[in-house]
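One protein chain omitted, others in place.
Let's turn to chain A:
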Amino acid sequence: MDIADNKQLVKQGAEAKIFKGSFLRKPAMFKERFRKTYRHPILDESITKERMKAEARSLVRCRMLGIHTPAVYSIDFSTRVIIMEDVSEDTQTMRMYIDNVQNSNKNDVLKELKPLMERVGQIIATLHKNSIVHGDLTTSNMLVKLGRDRSTPEVIIIDFGLSYVDGSAEDKGVDLYVLERAFLSTHPNTEELFKTLLQSYRRNYGKGSSEVLNKLEEVRMRGRKRTMVG
């Protein structure tokens, strides 16, 4: 696929560039993983291919589990591009959404955001129960669909570029820890909200959730990386 005309760069990350454009007359997002010149070309090719596969697989598997993710339109290993549905219409990143609610002078921010937190807890529990670790849970990688008056808010999860399949409580605990760090550092005074999220996670995960939450506690004490001492 040509990443050339009529495409607009919207994000540049460490792994890939995201362009907005159209594919077969539908609005679409193009995620192009660029070459890392410091890697041996053959290794670079194989790493990129594996990551593209993992990303596409996670996107589709999540959808099958009832988690809203962008539809996948095309994968081209030769140009290193995954083309996805553009879900930006009528959505806002959760980061902006929470900011707006916090700045809106509403008396009860907690009450306002509670259903959203419960839904996110439920989504992550579903992911983890099915051994999918997202790898980069932040409030910028979650989108909230606006203008819908529904009892459960519609949340879309994006960027599965670092996702992988793993059943261990350790990796799930780290997944939650990454979100907790991102959450509490971007949104001040949200400890209570995050508790709501974890309660929902526990409830929806059911059996096995204690093991993950104990791991989370452990990771909080030591940080994301395992100690290599001894």
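One rule holds in what follows: a contact is a pair of C-beta atoms (placed from the backbone, for glycine too) under 8 Å apart; a residue touches a chain by one contact, two chains touch by 3 or more; residues count from 1.
Keep this in mind: contacts and distances are computed from a predicted model.
S.K.: Write down which listed name, "Anaphase-promoting complex subunit 4 WD40 domain-containing protein", "BING4 C-terminal domain-containing protein", "EKC/KEOPS complex subunit Tprkb-like" or "Origin of replication complex subunit 3", is the UniProt protein name of the chain that is not shown.
M.R.: Not shown, but named in UniProt as "EKC/KEOPS complex subunit Tprkb-like".
S.K.: Where the complex has a chain not shown, which of A:60, A:101, A:162 or A:182 is the residue touching it?
M.R.: Considering all chains, including the one not shown, the answer is A:60.
S.K.: Pick out which of A:17, A:36, A:68 or A:114 touches the chain that's been left out of the picture.
M.R.: A:68
S.K.: Residues on chain A that touch the omitted chain in the whole complex?
M.R.: Within chain A, the residues touching the omitted chain are 1-2, 23-26, 53, 56-57, 59-61, 63-76, 78, 85.
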